[in-house]
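The structure's right below; bear with me while I get my questions together.
Shown here: the complex without one of its protein chains, the others still in place.
== chain A ==
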Amino acid sequence: MGASQSARTEHEFQDLADRTGFSLEQIGNLNKRFRQLSKNEETLSRQDLASISALDNNPLRAQIINAFFDKRNLRQNEAGTVQVIGFEEFLMVMSHFRPAAMHITEEEREKLRREKLRFLFNMHDTDSDGTITLEEYRRAVEELLSKAGTIGQETAKAIADAAMLEVASTTRGKMEPDEFYEGITFENFLQKLQNESERATNLERRETERRKRRIRPWPLAILMDS
């Protein structure tokens, strides 16, 4: 009984590994964590994620949790959210953060980069209309500054406006006074973050590389940082 179960999970894991690109060991670790979070159930709900105490200090808490339940990130091309996710979906969201394999072609690297930036874009684009409007951007900046009290809220609007203006200036150039700039499309987003994308993708990759060992001795961690 036990042997066949483990064989089944092995097979499953292999399947998942091929589809998401994680290694077997990483999938094993993530499975353990999934079980821990979902209290040994098959599915994970928002409350389970919300119960992680370390997330309390994070200003982006709600958005991060939402990202796990967002259908767009689960490779389903529809808008909306799901209520619970299974291990496979959990892995799919996590796969956005995996490192690129050492020897992949330039094309694949580009595809991977787009995928990661798409994830980021989806986090901002809450109404799933394909553009980040001023309102959405404002909300994102407000979230970021949510720990700063009232000062944060008022300046957030100004900051969001200035940022939007800048994106519009660099991507659309000259605009007539009557024209209205709907929002940042994904292409603009890519363009804007061209510089940041290098860092973004790398930071994300770095994380899953470390999953091999749960807790590293910290001096080693510092040395191996870059």
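Just so we're on the same page, contacts are C-beta pairs under 8 Å (C-beta built on N, C-alpha and C of every residue); 3 or more make two chains touch, one makes a residue touch a chain; residues count from 1.
The rule is short, and it goes like this: contacts and distances are computed from a predicted model.
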| item | value |
| --- | --- |
| Per UniProt, the name of the complex member that is left out, chosen from "Ribosomal RNA-processing protein 40", "ER membrane protein complex subunit 1", "Sodium/hydrogen exchanger" or "Golgi pH regulator isoform X1" | "Sodium/hydrogen exchanger" |
| Omitted-chain contact residue, chosen from A:Glu42, A:Glu88 or A:Glu154 | A:Glu154 |
| On chain A, residues whose C-beta touches the chain left out of the figure | 30, 33, 36-37, 49, 52, 54-55, 57-61, 64, 94, 97, 99, 120, 123, 133-135, 140-141, 144-145, 147-149, 151-159, 161-170, 172-175, 177, 179-181, 192-193, 195-196, 198-200, 202-207, 209-211, 214-215, 218, 221-226 |
